[in-house]
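Every protein chain except one is present and positioned as in the full complex.
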Amino acid sequence: MHLLSFILRRLLQMIPTIIFIFVVTFVLVRLLPGDPASAMIGDRALDADVTRINHQLGLDKPLPVQFLYYVERIVTGDLGDSIALKLPVTTLIAQRLPVTLLMTAMAAVIALVLAVPLAFVAALRRDSIADNAIRGAFQVGLSMPVFYVGIILLTVFAAQFKIFPVGGYGETVTEHLYHLFLPSLTLALSLSAILMRNLRASVIAVMNAEYVDFAAAKGLRSTVILYRHILRNALISTVTLFGLQIGTMLGGAVVTETVFAVPGAGRLLIDSIFGRDYPVLQGLTITLAVLVSITFLLTDIFQAWLDPRVAR
Amino acid sequence: MTLQDTKPAATRRLALSRLPKQPLSLVFGGLLLLASVVLAVVPQLFAPYDPNAFDYNALLAPPSAAHLFGTDSFGRDVLSRVIHAYTIDMQIAIFATIFPFVFGTLVGAFVGYYGGLTEAIFGRVVDAVITFPFLVLVIAIVSVLGPGLGNMYVAVSIVGWVFYARLVAAEVKVQKRLDYADAGRVMGYTAMRIIFRHLLPNAITPAIVYWMTDMALAILLGSSLGYLGLGAQPPISEWGVQIADGKNFMNTAWWISVFPGVAIVLTGLGFSLAGDGVAELLRVKR
Amino acid sequence: MNTNVPLLSIDGLSKEFSGPFSLSRRLKGLPPISVKALNHVTLDVKRGETLGIVGESGCGKSTLARCMVRLYEPDGGAVRFEGKDISTLKGPERRAFNRRVQMIFQDPYGSLNPRMTVAQILGEALSVHRMRPKTEIPARIAELIELVRLPEDAAHRRPHEFSGGQRQRIGIARALAVEPEVIVADELVSALDVSVQAQVVNLLLQLQEKLKLTVVFVAHDLRLVRHISHRVAVMYLGQVMEIATAEALFTAPRHPYSKALLDAAPDLDPENRSRAVAATGEIPSPMNVPPGCPFASRCPYVFDRCRTERPLLTPRGTGQYAACHLTDFGAAEPPVPASTET
Amino acid sequence: IERGGTLTYGRYADSLFLDPVLNDANVDIWILSNLYDTLLLPTDDGKDVKPGLASEYKMADDGMSIALTLRDGIKFSDGSPITASDVVWSLKRATKKDNGIWGFMVDSIDDIVADGDTKVTIKLKHPDPAILAALTVFNTAIMPQKAFEAAKGTTDEEKAKDFGTHPVGSGAFMLKSWDRGSVMKLVKNPYYWAKGEDGQPLPYLDEVDFPVIPDDATRILKLGSGELDGAEFIPYSRVAELKGSAAVDMELFPSTRVQYVTMNVRPEIDGKKNPLSDVKVRQAMNYAINKQAIIQIVTHGVGTPQTSYMSTATPLHAGDQPLYPYDLEKAKSLMKESGYPDGFSTSILVLAGNQDQISISTALQQMLGQIGVKLDLQQVDNATLTQQYREGKFVMRNAAWTDDIADPNEITSYFAYSPNIDALHTGWNSEEADTLFEASQKEMDGAKRAEEYARIQEIFNTTGPTLPLYETPYPVALSKKVHGFLQIPLGNNIFSGAWKDK
């Protein structure tokens, strides 16, 4: 019951956020210098061509009219057609978004697989050589620009050792996973560094909590103490951070997708900015915002499940 | 009388006894940052060449005694460019974060102190900002305003202050429930005095620590934008631009992009270690 | 000035805290969860006296204390200082009130700004209220430090360099810096060790004597309250159950709750042991205070009227008041417990 | 020659819209000819025409009409026959004013009439020396009228949108699947008319796949790892390296591509005096630029200096000396003579993230600095750049050009003929050039036309609003297994004759 009302409230809170983002996107893209026609036909366009195209797209109408027109369509669930690709935006999103989602999900899994055990090792052997080595390595990962990490991984694992394909997406699900491994790893590196840092700190904090002593005083086995008492409590704060980061990653996959030639939503987003593809840009930003909000919501629910104190 | 006498002695003793006990991370981070700042302020003292001088006889020369880090496709000395880039990258670190830090802290202090409606409105703003794809926003704003570092600062600031405000607001909310804030109110102090004299000094630590990380992030973002062509404009040397320049030469002239990469990592490391150290240093002793 | 007017009078004071108004409650048409922290509290504080306020955790002692210094604005009733409703004070008048009525806090760790030195803490109080010209402030700080018996070099140290007892003294010095007439001390020594408690209590007693202070002493330690108070008010769930002189209250409590409280406090005499439980059950949640007498759920003498009608504070002779339907409880011989089914 | 197999060719960007008339960009144009066939075809050197869907063509003596005969038994990829009415319909669509931006190439067409099922006559408004070349260009491709009209939608544009997702043409290949932004796959068109060397119908290949790999380095890595058989737009910096590679053929296909800088020569820009309007200044700048150095730095020796504003591969190109050989002294003295002896500050637009343009501009910045011209770089995205360009508000910009038609008229109309777009939107004009161009457009005498073009080039090259830099071939890297692939000077990728070792 409480959970349901909690979710409902969160969903209601999302509405103003989405509207805000919607308006900002709408205004912002129209403030961009250059118009779709310029972006599309480039240097050889004659003024007449530009006028004709802008008229076809309805871009010669006043902004408020365009806005109302767009709102009207969006309410009916129609995100319009891409100017450059001449396809429905919904179709495009349906093609591209799953790629990014899969990549992000894989990155999340890789990050967890890297961060959680190492955070524990680091926390349990605080200040040891292992701890410092782990922290140092992650710190370096965190300090490197994403495109740089990507290029290095590509050069080493794909070009030199040919263990992984050089980007792309493949056709079957296994191929997708295989192709997306390196890009996901790239994304995962900085994420895992952030998670590791946070988790290590919270494991240390939790280990000092009295209930851990009390658990030991009960004569529980150390594995039980570790998994039931330490891990779960330590994860609580990390989960929030994790959700926040995943949200950021969804919108920040652009660079990785370019380096690895992954046909995902991030690249579509950038292309739509540079191509002044207003409908795609608007549709995609809003879709991403909804997705990110849902990620946050899921995070909160998961956190509420981990920590019964949250759901009031 | 005794008061006057004891004060300097006491502080001196404290300062001396504190010195060797500085957190190790602060020492390392501080040294790295200090080096970075020195290079940023007087690069010409360390750079062996003019960073923008072409040398057609030494295009893409590998590292050698003459060019320790080699040269790039224009025959420019990579070492000199890496060193001169400190100026611009440290400037990015500061200029991209100073406004968010100051403004965000102020907003956070008020939101945290007054709560209620301000907090509700602020909550929505935070939601909107963190749900919006950050890079898109920055790229769009930079495109609207035109490329270049100045506009990048504007773009980053429009978004960045929210994170500081959130941190400070949360901490102020914690602090204002402590008795010393109430004590101030009972003493009849004004809200401004309580906020700035009492709450803020105690609530600002997380923001300062985040600031350190944020400066490192700003350098990374600056590089990414430089890489996309939206950041620093040639011939200014900036690490991201240098890496982008060297990208096509990864196989044939690795030195063009590797050394700026190392500089980014080292500076990032410096900021992050210093952040840890500052957190330790500013921890309130209870 | 009319000396019959009590210095500080609390008149039917009520205070509620509303909790989160969850969607499920909204959907069910329920009001937001609210805590009735104070429920029609009426009290007088006379000039020069020490009024003790005791009660168990959550009964509203701190809320009452905070209302007295206008840290909280009450929802009903009023606090009057020298006959004036303090919620109407504005500007300089309010500042003057704040100066004359001071509060000392329970938490020796939280009540001092950890980043300010003692001199800064005291100096700020002195300068904001212009207690002394600027040049005399250092001297006055030294005087205050001496007054609360802190070490001489205390001025330039920060709170974390002091022990709990010393910190409480800094708190006292800060309150005294503005030369107040009333001091509201909320659990002044609860966080301190026994041996240190005694030092601070002694200091308070001496200062009160010397500076003719009026003290409201909030505590849950009955022995302590009895030791230093002229009069004592017993609170339970946001209501005053009994007010009496310390002597009367501790020898002949006229309310079953007062009696239970006294019985529950462990006696210092090892020979005087009892294995009987003084009061059964838990304190009801202040979120849903029962309609009648708040103590009804735990009272061994409860009868039907207690559950429906709230007893008012009525006189029990010589300045003693109790809020109990059994008006002769504790008078001569205690009445037989009514029934044990509750 | 071996038949069969799939050729995987990495592209830097995906196509946008597969309609020969309504498309706008090179990413479409350069592969359209594999899907849609034209009546005539360009020769491999891109300078002449040869029969395509039309087996015979004849220009009337007065130059006012062309008679064409379709090949026998030719079919669209859906198996339906290609008839004269399809030709009439397709060409009419291409000439319609509102349809796309390529109409100017077939501007001279007055009417098209079918004569039976296989004969077509094109009537012209005036003699047009470039009309045959125009019939090789993508926008005159022949499309199946029936299939097009059966597509969803009411307007031509809507139908084109739908048709473009499952196009039917008569090229060597047909679209098998298209994953936007990821991969486009073409398969052999069983009805293609041309025959290979073995006498069997072309193409040799069963399938061509076009994965999209925007990152240059990644594209090369994939070629190296064998995931690709070919990769386009190899960065010049990698050409030498790949030439030395044992597994790869580094091809440099001759092209019509020229790289130059456009200068706004209006006397004032945004109310400010514009030094670039001074022809001496422009000449000084031209002399101050060390083209050989730029060719070294930017193209790593792959490019060659321009000898005219149009590439050497363009028909009627004239000029055998590199334009403005590097001469700093001359540049300095020209500056002295100009209205700006002390130099000035100016700026150049650079397409953000385009390494070539960045490098060029960085080099220009340094070189022009030597004659006191302080150059600011402004990186902007394509849309911004184009808009400033079209509005004539830019100061200088980087640019490159490739011809779409095997005739000098396209480039000249944009560069030198001011009524079209104000000479690259620079505000430059030369009455003489304008008159000559107008005359050349109707001049059917080849020699005379060549003279006219020689003069136009002379005028433009000496006083024009550009800093010509270099021309470059198309750098394509192919696996050693791949043979017969061709990219013609106009850019079209021709896969019909490509084959692959097993």
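To keep things simple, chains are lettered A, B, C and D as they appear, and every chain counts its residues starting from 1.
Just so it is clear, a residue touches a chain if its C-beta (ideal position, glycine included) is under 8 Å from a C-beta of that chain, and two chains touch if they have at least 3 such contacts.
Convention: contacts and distances are computed from a predicted model.
Per the UniProt record, the chain missing from the shown structure is "Nickel import system ATP-binding protein NikD", taken from the list "Pyruvate:ferredoxin oxidoreductase, beta subunit", "Nickel import system ATP-binding protein NikD", "Na+/H+ antiporter subunit G" or "Heme exporter protein C".
Although it is not drawn here, the omitted chain touches the following shown chains in the complete assembly: A, C.
Checked against the full complex, the candidates C:Leu261, C:Cys306 or C:Leu326 give a single residue touching the omitted chain, namely C:Leu261.
Which of A:Arg135, A:His229 or A:Arg267 touches the hidden chain is settled by the complete complex: it is A:His229.
Not every partner is drawn; the one left out touches subunit C at residues 50, 56-57, 163-166, 193-199, 201-202, 205-206, 220, 222-224, 226-229, 246-247, 250, 260-261, 263-271, 273, 275-280, 282-283, 285. Interface with the hidden chain, as seen from subunit A, comprises residues 208-211, 213-221, 224, 228-229, 232-233, 236, 306-309.
We adopt the following convention: only the chains that are shown with their structure count from here on.
Distance from per-chain Cα centroids to the pooled protein Cα centroid is smallest for A. Averaged Cα coordinates give subunit A a centre that lies 53 Å from the centre of subunit C.
Mean C-alpha positions place subunit B and subunit D at a centre distance of 47 Å. Subunit A and subunit D have Cα centroids lying 39 Å from one another.
Each of residues 143, 227, 247, 250-251 in subunit B touches at least two other chains.
Counting partner chains per residue, subunit D has residues 217, 380-381, 384 touching two or more of them. Subunit B contributes residues 124, 127-128, 130-137, 139-141, 143-144, 216, 220, 223-224, 227, 240, 243, 247, 250-251, 257, 261, 264-269, 272-273 to its touches with subunit A in the complex.
Note for the complex: subunit D touches subunit A at residues 16-17, 24-25, 98, 101, 157, 161, 164-165, 179-183, 211-215, 217-219, 221-222, 224-225, 227, 380-390, 399, 414, 420-421. In the complex of the two chains, the subunit D residues touching subunit B come out as 216-217, 235, 237-238, 241, 293, 296-297, 350-355, 358-359, 361-363, 365-366, 376-381, 384.
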